[in-house]
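Before anything else, here's the structure in question.
Apart from one protein chain that is not included, each protein chain of the complex appears where it belongs.
Read from first to last, the chains carry the letters A and B; within each, the first residue is number 1.
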Amino acid sequence: MRHRQSGFGLGCTIFGILAILPLIPGPLQGPFAKHVLVMVLLFASMSQAWNLLGGYCGQVSFGHSVFFGIGAYGAGMAVVKYGLTPWPGALLGAIIASIVSLVISYPCFRLKGHYFAIATFAIVEIFNRLFMVWYWVGGALGLDYPIIEEGWRNFMWYETKTPYYYGAFALFVLVFSTARWIERHRIGYYMRAVRDGQEAAESLGVNSPQVKLTAMAISAFLAALCGAFFVQYNLRVDPPMVMSLDMSMRFVLITILGGLGTLWGPLLGAAVLIPLQEYTRAIWGGLGGGVDLIIFGLLIIVIVIRQPRGLMGFVSWVVGHRARARGRG
Amino acid sequence: MKWHWSKRVLALVVVLLFVGIAGDAAFSQEKVIKIGTLFPLTGPVALAGQRCKAAVETAVEVINNSYPDIKVPLAAQEGILGGYKIVLVHADHQGKPDIGKTEAERLFDQEGVYAIIGSYNSAVTKPASLVAERRKKLFMCGCSSSAELTKRGMKYFFRMAPTDETESQEFVTFVKWLNETKGADLKTFGVIYENTEFGKHAAEEAKKAIEAAGFQYVADVAFNPGATNLNSEVQMLKGKNPDVVFGACLGADYILWVRTMKQLAWLPKVCLNYCSGYQDPIIAQQLGPDGDYFMGTTGYSPELAELMPAVAPVEEIYKTKIDPPVPFDSDSIQEAVATFVLAQAIDKAGTLDPDKVAETLYANEWESPLSLGGKVAFAPGGQNIKAMSVVTQLKDGEYRRVFPPELANSDPIFPIPSWDKR
Partner (left out) sequence: MTLFLQIALDGILNGMLYAIVALGLTLIWGVMDVINFAHGEFLMIAMYVSYWLGFLMNIDPLVSWVASSVFVFLLAFVTYKLMVSHLVGKPALSALLATFGLSMFLKNLCLNRFSPNFKLLPVTVLSGKTIPVGSLILSLPQLVIAVFSLAVIFIVYRFIASTRMGWAIQATAMDKEAAELMGIDTEKIYGLVFGLGGACVGIAGGLLPTYMPVHPEVGSLFGLIAFICVAMGGFGSITGSLFASLLVGLVEAFAGFYIAPIFKYVAVFALYLVIVMLKPKGLFGW
């Protein structure tokens, strides 16, 4: 019970700090810094959506960019093709993404380990290539936003980044609250039981296919909402932008670097990896030799080798260390 | 203390990051105009991006310093606007539209650039130029070819190169000319293109132009760029056997396409290429005799130098900026033109006010010795209406001008001799 209280306090503190972050004067006020913050929150949310399935339920999917993309196309189609606001498109996209995820994963969940992972690779490639030739959604040409009125109705701003930040923050609160709720709820225990041993869980009466499908549907729904945000932020969508292995890898990478199957891991991972990626590009990208990507690749290797359990592993080591020291003193 | 190698790397990167951030603040100078470049310096089209970047650097070198021997506007004087020098800030968009948009914002908001030159991929130019438009800043586009770009009614966007729409029309006109004056009897057309924003758009424009002229469009072959082989694609073309093929294949795919046609012993009667692998002088050299007899549009190649005498000395500077040294190609030279025209307009407007400069850009016809035809002028929407290109044919590693007749220096050789008769 005490543990639960302290976790709640930590969550509120983090939400509180993030809520006032754009108001703090100083280096975070620059537009590029704001952009980095928006990306941190977006990718933290996205990675958390992935973490629900990959971390808590143990099903490592490289296919989440498909759901991300469906959400992006939902919002994009609503605005570009039908002249609506993005909201109904985002919602519809999220629902479709959930349905698609169920249809895909129902047969795929029979696969184990690498077979499942590679099946999700294949699904990304198939969706990418089909969207490239599906002219109703723009095909290879993609969807470009017209210049329309700014504001919350259209969820679109051209110069200021602050509303985008709060939009991303809302998404972040939604996703992380959902994750925390699931973590404490019965379904969360079932998910972890399935991850730790499907046979054992089933022998205790857990309906593992149902648990996995539930996790998948929630995860895909949230991923699609993140995708809708992404397209509203970039005002353009085409298949390689959203439905690519590269994109999927980013969600996985962030979660693993942060800490697989932990509540704050995705935030920690995004808070480290996204600024690194953005600032290395800003500083070295212009040199033109791919220096930023060379360094970024090296860093991934180093971090994975140093800390295979992710940064949360490091944090809990530090916390544990202090607790032990206190115990001695 | 013995450190694991990975710890050392980590420490090194942290130090470099700090040096990088600190180094940023260190440079400031009186009377400079910062201009951003935004090209794909990494990723699948990095080659083109790096050449474009070098072309802009070349133009800036000529503008900032005094080169009395170079017969290009602004070359003789030092700087513009009474001593202002241009300083470039480079950015890499990796061929990704989202990164392009972010980097455009960073260039304007963080680096404080006055204008951006870029960004090769039409798919990136679209969102990036929107960023400039909303900030009322200039976006100079050299060679993105999608006709859409200049149909958006933008006020601060200018594009130098001909579009895929005009190129397609030029191809069809050329084929008609062959039919009328040389009795060629070419009727059926096919298009092979990479399924990307560039290729797809070119193919759509090609289809429109072909059908408008009453020709038959028989083969529409799209492929995934970066393919491991192009056998089925070429088999498909061979099966439909069109008289004329339009190609939009970049770099490595172009090489593979030509080699696969040779392997399967098939050729169309005439083969015309959009700005693609065909125009790359290094590819022409590597393909050797296999690359001969193909045709395509060219905005510049060294063989066009006699039409554009001012290019040679500028090209010498360009060659020092790119490794291995290559001459300008149709794409990269347009980025240099974009830089020159922007500088000329600022100089003429006598102010850095973007509105005034944009007005000046529209109001005048610009001397541009680096453009084929020597002139640049803009229609509403920002398209350069003086943009021209010639149809060339590769023979013995040389791009020979074959159309239009007034610019030609040799007769087109067609049909292409079959592989075994070379």
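In this section, a contact is a pair of C-beta atoms (placed from the backbone, for glycine too) under 8 Å apart; a residue touches a chain by one contact, two chains touch by 3 or more.
Worth saying up front: this structure is predicted, and the values here are computed from it rather than measured.
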| item | value |
| --- | --- |
| Sole contact to the chain not displayed, among B:Val32, B:Val89 or B:Met236 | B:Met236 |
| Contact partner of the left-out chain, one of A:Ile148, A:Ala170, A:Leu204 or A:Ile305 | A:Ile305 |
| Given A:Leu41, A:Ala78, A:Ile123 or A:Met156, the one touching the chain that is not displayed | A:Ile123 |
| Given B:Leu256, B:Cys271, B:Leu361 or B:Val402, the one touching the chain that is not displayed | B:Leu256 |
| Selected residue (touches chain absent from view) among A:Ile256, A:Leu276 or A:Met312 | A:Ile256 |
| Footprint left on chain A by the chain that the document does not show | 60, 107-108, 110-115, 117-119, 121-123, 125-126, 129-130, 132-133, 245, 249, 252-253, 256, 260, 289-291, 293-294, 296-301, 304-305, 308 |
| Contacts of chain B with the absent chain, listed as residue ranges | 5, 42-44, 46-47, 50, 195, 221-224, 226-233, 235-236, 239, 251-252, 255-256, 259, 262-265, 277, 280, 282-283, 285-288, 290, 323-324 |
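Methods note: only the chains that are shown with their structure count from here on.
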| item | value |
| --- | --- |
| Inter-centroid spacing, chain B versus chain A (mean Cα positions, whole Å) | 36 |
| Complex interface listing, chain A residues touching chain B | 30-32, 35, 129, 132-133, 139-142, 144, 147, 158-159, 230, 234-236, 238, 240-241, 278-290, 292-293, 295, 298-299, 301-302, 305-306 |
| Of chain B, residues touching chain A in the complex | 4, 6-7, 9-10, 13, 16-17, 20-21, 24, 37, 41-42, 46, 49-50, 53, 89-92, 96-99, 101-103, 105-106, 109-110, 123, 126-127, 130, 133-135, 148, 195-197, 199-201, 222, 224 |
